[in-house]
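Only one protein chain is missing from this complex, and each of the others stays in its spot.
Going by the order they are written in, the chains are A and B; count residues from 1 in each one.
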Amino acid sequence: MFAEYTASELTSIFAMQGFAGLILFSVFVLMALGLAIIFGQMGVINMAHGEFMILGAYITYLTSNVFSEYAQPLFGGYFFVAMLLAFIATFALGALVEWAMIRHLYKRPLDTLLATWGLSLILQQLYRTVFGPREVGVTLPDWLMGSYPLSDMIEIPINGIFVMCITLVISVGVYLWMYRSRWGGQVRAVVQNREMAGAVGINTEKVDRITFALGCGIAGVAGSAFTMVGSTGPTSGQLYIVDTFLVVVFGGASSLLGTIASAFTISQAQSTMEFFLSGSMAKVLTLLVVVGILMLRPQGLFALKIRH
Amino acid sequence: MSYGLRSFLPKNDMINILLLAVLIMVIFPLSMDIFRLNLVGKYLSYAFVALGLALCWGYGGILSLGQGVFFGLGGYCMAMFLKLEASSPENTAIQSTPGIPDFMDWNQLTALPWFWEPFHSLGFTMIAIIAVPVIFAFIVSVAMFKRRVGGVYFAIITQAIAAILTILIIGQQGYTGGVNGITDLRTLNGWDIRTDEAKYVLYFLCCTLLIGSVLLAQFVRKSKLGRLLVAMRDKEDRVRFSGYDVSNFKIFIFCLAAALSALGGAMFTLQVGFMSPSFVGIVPSIEMVIFCAVGGRLSLLGAVYGTLLVNWTKTVFSESFPELWLFGLGALFIGVVLAFPNGLAGVYSTYIEPRLSKWFKDLRSMRPPMASSTADTRS
Partner (left out) sequence: MTATTMGKDFVLSVEGLTVSFDGFKAVNDLSFYVDENEIRVIIGPNGAGKTTVLDLICGRTRATDGSIKFRGKELTKMKEHQIVHAGVGRKFQTPSIYEDLTVFENLEISFPRGRNVFGALMFKRDQEVIDKVHEIAELIFLKDDLNKQAALLSHGQKQWLEIGMLLIQDPELLMLDEPVAGMSVAERKQTAELLNKITKNRSVIVIEHDMQFVADIANRVTVLHQGKVLSEGSMDKVQNDPKVKEVYLGH
């Protein structure tokens, strides 16, 4: 299999594939972070998570169009505005959905799954009606174009580096929020014992709403970042939803570190195999291995042994 | 024996099953042309899946988002047999390798893959239609249920399996026909399945099998196993500590649901004339759940009516306002979960049935002699 390549060629193949894997990793992490909060902390399955992400992507697309139309000189910075708008929009929609739908279903997790699937269908069709069935892409500002040569055979695209930086910032932010802030402490308190948390004066309804909305908001930012490396269509969200759920489950649903580690493992495995096998077979193999491991170790990679 | 029969099929249930049989086997064929009837036959083949889901999800509390996998496996087994029969060396003389299915030839295959060989035999195919999906379901469910994985985890894993199988089928087009699936099916042991006459025969076969499956499901539901499923859904540990190996019951009901789905898949292939990955993946699998949910997840007949209703609505919508259908389907998912968790069956038993029985009572009190005479003949 490796015979026809020289050692240096192999190194650069692995480096390039590794880098492609890192971009996939970033997308997985961004999507999975929101899910890990919603599923891991609240136990809610949000099948419309991908559509929240795509909403962020479409908002970024609209913002880039508005900037290139009316504020050309500021075009280089549109992305940061877009990311903020994406967060606000998806956060608001998330809060609305929690209020209208999710809060009635906390005791019926399987029904939540079906209801949010319905929501995802509605959002998909809405995107199709508003933005058309074809995929759209954003124009990258100049400073994000081109690539950075690492050696004469290895080049690293700048937009990829940028997406990775965003991922890093958001991950650290989520970590600090969950484990270092007072608010994160309240969320974890509600997860562990709802009645008790309520009894000590935590507004559990508000905590639920904001946690769900925040997970959605992170998905929106993820969508925004996603436009830097891929194009957006009405069903793009659905493409990633199964993978992302596997990432979260594989990482051991309630552990953020586990989520990141599993996103890394899955994305690296997939992109490395993609070079040697066809894309679809690489994906089949990766998913099969993940499902196989989950069957042997259902609690995921990182899970505490708990008393039930 | 009479006690056994009555406990398995109370009078009400028997009347309801008879009504369904009359509807699909008399009223539909008399009121529709063969094109529409064939369409109903296609819907009814989904009803097998919904029936399995009613047992597995409604009663057992096990939500599988991968029923399309079993529907597809059953359908593909049937399609492989029909395809081989359609690919006789005479029919495929213009290919560079005659005697193999056309899509294999297009993908530069020069010999039939080994796993296609046994599908030359109709007997093997009939067994494989049920056995292949059931063995697969068995492996998956043993791995999951013996380790006490359930609930949303099980749903996600089954969904992942549906995704994997779809990608695999599409990716390996030389072996599977790829995204187009296995098409251009013609004869079953020399009998042309594309004629109107054949479609009538297949429709009635489908109805008969469906009523048979309903009776089988009714038997399971009314047995102690049916009550155990309800008990497990509520207090799994209590069942376990009453001396039952809970996982075995889950494995059984999941495999039974898989077998029903596979039967539906095979009937689909026969009536529609092809099988493709678009009936296997995540989207069709979860749509099949909504068929069952609309009918009422705890009602076997509800599953059949729900399937008919949702599919009929889908056809009407997609013919006139295709862009509205997804809105409608999405709203259906949300509405049925939030407002009508017991579906049509729930609506019927809370709103319609009380009125009907009141109406019957009024009718009886108006004409007492006739009412009493019918009561006599019944008892």
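Note that contacts are C-beta pairs under 8 Å (C-beta built on N, C-alpha and C of every residue); 3 or more make two chains touch, one makes a residue touch a chain.
Keep in mind that what you see is a predicted model, and the values were worked out from it rather than measured.
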| item | value |
| --- | --- |
| Omitted-chain contact residue, chosen from B:R147, B:R186 or B:R240 | B:R240 |
| Option touching the unshown chain, where B:L185, B:L228 or B:C292 are the choices | B:L228 |
| Chain not shown, touching residues in chain B | 4, 7, 219-220, 223-225, 227-228, 230-231, 233-235, 237-246, 248-249, 252 |
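By our rule, only the chains that are shown with their structure count from here on.
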| item | value |
| --- | --- |
| Whole-Å gap between the CA centroids of chain A and chain B | 35 |
| Residue ranges of chain A touching chain B (in the complex, touch as defined) | 43, 45, 101, 104-105, 108-115, 117-126, 128-129, 238, 242, 245-246, 249, 278, 280-281, 283-284, 287-288, 290-291, 294-296, 298 |
| Residues of chain B that touch chain A when the two form their complex | 57, 61, 63, 65, 140, 143-144, 147-149, 151-153, 155-157, 159-161, 163-164, 167-168, 170-171, 282, 286, 289-290, 293, 323, 326-327, 329-338, 341 |
